[in-house]
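Only one protein chain is missing from this complex, and each of the others stays in its spot.
Labels A, B and C are assigned to the chains in the order they are written; within every chain, residues are numbered from 1.
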Amino acid sequence: MGADKVEIAINTVKIAIIFLMMIQMVPLLVWLERRGSAFIQNRFGPNRVGPLGLMQLLADAVKFITKEQFVPANAVKFLFLAAPVIALVPAALAFAAIPLATPIHIDPFHLLGQSWGPYTIEMQSVRMNVGIIYILGVSSLGAYGLLIAGWASGNKYSLLGAIRASAQMISYELALGLAIVGILMIYGTFDLNKMIEMQQGPFSFQFMGQAYEISWLPNWGIFFQPLGALLFFIATFAESNRLPFDLPESEGELVAGFHTEYGGFKMLMFFMGEYGHMMVGAGLVTTFYLGGFQSPFVWQTYDYMLNLAIAHHGPGTVASALTTGYFLIWFSIKVGLLLWVFIWVRWTLPRFRYDTLMDLGWKTLLPWTLGNVALTAIVLYWARAM
Amino acid sequence: MGSYDVIFYILSIVSLGAALGVIFFPSPIYSALMLAITMSGLAAMFFTLEAYFLAGVQLIVYAGAVVVLFVMVLMLFDLRKESQPFSGQKISNFFKAGIIAAASMALIIPLSTVFFIRTEKTKPVTTVDLAGTLFTKYVFAFEAIGILLLVVLVGALALAKSRGGTHE
Amino acid sequence: MSNALHVGLNHYLVVSSLLFMIGVAGVLVRKNVIVILMSIELMLNAVNLSFAAFSHFNQEPGGQVMVFFVMAIAAAEAAIGLAIAVAVYRKFNGIEIKLFENLKG
Partner (left out) sequence: MLDQLLPILILLLIVIVFGAGMLYLTSLAGPKAKQTPERLMPYECGIPGQDPQTTKFPVKFYLTAISFILFDIEVIFLYPWTLIYIENIKQMGGYLLISMGLFMGILVFGLFYEWAAGGLEWD
């Protein structure tokens, strides 16, 4: 967190900004979802409130805030109110470890009669040297939010919906953990920043001693592990209970599954948890398989962009801020595209029945990921050790 | 009293308090949630010991799988608050003396040496060392764990399939 | 006094022994089988903590490997313990420890 008080303060503000940025994404994603589904189903979607329905976000927010704080009769009051916060914690903690861009280097400057020393601010809340294990550990806590919500609302059907949702979540967490092993074998590290550094430059690999290089492909993880990327992406759908995996909320008698009795801002918090998991999933897919925050066509390393900026603006804060902004834009473009795929799949694919859903998790995804791990190990051994 | 020590004391108070909650809450679902807090607190304490990989594994295995199983099973039993959760049977004096002796020994020895022995934090044990030792020195135990897991899987299946009782 | 508060190996041992004692007390005191299983998990975690502390202060990776194995075995034990508890619950419709006496041969 930095040595002196100032750096700790800067980092705390940065953590709060990244968390609030994640929270601000929720109304935007809700709007994108409604416009997107309207576009897919050939209708208009919200366009009354402000241009293109953008003010609809504000209208939704006000509606959620002014709803009545309703707690049903045989609910356990404290847990009933605590469940939305518990559902929000894993997504926020997991998003903290995803690298957004290269760090900003600020040169010493003079302000308010004091000279402030040089700072480097990491563009992520916490730089973990076991990044991916921490993210898996924290997102496995997501099941508690559902279980407590289902049990505390005293409604028999929401309890059943909660247990179904958490059973689905834990079985796909297995496939998620195994799908990552394939790409981890190739990177050989858990640190997400090192993984992104490894994905620089044109596509190059060693095979039986010679090094090959394909100059028109970027050196991204998806070209090393196409099957692993697909399996990981499917598993992130199920992790965030998104369609076609949101069956526990949609059956006739389960009505809305574990959040049947919830309304107002508590409901919005469950949305924040769901969209938070979606953004963590999209961030992980970009970091592992799509080269993190790097631009696809300028394949040189980071310093290429830095030198370009320095050539125009001279070394200093402005140059590094420009490169960080450049990479931040590329990161948000990739995550945005993946979020659109989440929404696009939701409004095109039909829903699974519960037993086919669990069969897919245990009988197709799990064997495929095990096969992928075995195949990668053998091919790696054949390529590198022979 | 650096900031490192303050964090250690906060985490240990949280973990021990939650552990006390596990055994003193009458309704078992509350004690299961307290167990989840204890596990996460211990994961944070592994962080202070710079065993980052262990902290992540603790979160994945304990806080995210074992305690979720406890919570699920308790919810399926649908128990409400237990009338009198503590077993009232008498504990013989000999047994009580043994407990008090063991407890005091376990506390006095580390507490007494706190004032004399000063252990400095060394270079941390990295995950690569852990993996290196695991697959070279302890590889037999590693394979034995694989067989143990298979046995447990077969056992759990047999238990789940059995109707309980003597028929068929 | 402030020298003694500087955290060393012994502080971790004190916390681990306290946690172990809470686990033992839980096993002795409670009636519900699942809470007894949870107290056993507490005891195993106390051992994990002291293993990690010794491994950190003595620069010995063996300690962390032991924590790894203890976790694997404790999770397997919790799984089997719960499977037995559920089987007993389905048969005797109660979850107190005294129902387990009916399992005698």
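Here, a residue touches a chain if its C-beta (ideal position, glycine included) is under 8 Å from a C-beta of that chain, and two chains touch if they have at least 3 such contacts.
Every value quoted in this text rests on a predicted model; they were computed, and no experiment measured them.
Chemist: For the chain that's been dropped from view, list the shown partners it touches.
Modeler: Taking every chain of the complex into account, the missing one touches A, B, C.
Chemist: With the full complex in mind, choose from A:129, A:241, A:287 or A:372 the residue touching the hidden chain.
Modeler: Looking across A:129, A:241, A:287 or A:372, the contact with the absent chain belongs to A:129.
Chemist: Over the whole complex, note the residues of subunit A touching the chain we left out.
Modeler: The list for subunit A reads 1-2, 11-12, 15-16, 19, 23, 64-70, 72-74, 81, 84-85, 88-89, 92-93, 96, 125-129, 133, 153-160, 163-164, 167, 170-171, 173-174, 177-178, 181, 184-190, 253, 255, 260-261, 264-266, 269, 354-355, 358-359, 362-363, 366-367, 370, 373-374, 377-378, 380-381, 384-385.
Chemist: Which positions on subunit C touch the chain that was left off?
Modeler: Residue positions of subunit C that touch the missing chain: 68, 71-72, 75-76, 78-79, 82-83, 86, 90.
Chemist: Just checking the interface: what residues of subunit B touch the absent partner chain?
Modeler: Residues in contact with the chain left out: 3-4, 7, 44, 47-48, 50, 52-53, 57, 60-61, 65-66, 68-69, 72-73, 76, 78, 124, 127-128, 130-132, 134-135, 139, 142-143, 145-147, 149-150, 152-154, 156-157, 160-161.
We take it that only the chains that are shown with their structure count from here on.
Chemist: Indicate which of the five shapes (line, ring, star, complete, other) describes how the chains touch one another.
Modeler: line
Chemist: Indicate the whole-number Å distance between the mean C-alpha point of subunit A and the mean C-alpha point of subunit B.
Modeler: Chain centroid spacing, subunit A to subunit B, equals 30 Å.
Chemist: Between subunit A and subunit C, what distance separates the C-alpha centroids? Give it in angstrom.
Modeler: The separation of the two C-alpha centroids amounts to 34 Å.
Chemist: Could you grab the centroid distance between subunit B and subunit C? Build each centroid from C-alpha atoms only and quote it in angstrom.
Modeler: A distance of 4 Å separates the two centres.
Chemist: Can you tell me which residues of subunit C touch two or more of the remaining chains?
Modeler: none
Chemist: Two or more other chains touching the same residue: where does that happen in subunit A?
Modeler: Where subunit A is concerned, no single residue meets two or more other chains.
Chemist: State the interface residues of subunit C toward subunit B in the complex, per the touch definition above.
Modeler: Residues of subunit C touching subunit B: 2-15, 17-26, 28-32, 34-35, 37-39, 41-42, 45, 48-49, 52-53, 55-65, 67-69, 71-76, 78-80, 82-91, 95, 97.
Chemist: For the complex, give me every residue of subunit B touching subunit C.
Modeler: The touching residues are 1-2, 4-5, 8-9, 12, 15-16, 19-20, 22-23, 28, 31-32, 35, 38-39, 42, 45-46, 48-51, 53-54, 57-58, 61-62, 65-66, 69-70, 73-74, 77, 79, 82, 84-87, 91, 99, 103, 106-107, 110-111, 113-115, 117-125, 129-130, 132-134, 137-138, 141, 145, 148-149, 152, 155-156, 159-160, 162, 164-165.
Chemist: Looking at the complex, which residues from subunit B come into contact with subunit A?
Modeler: 29, 33, 36, 40, 43, 52-53, 55-60, 63-65, 68, 71-72, 75-76, 78, 127
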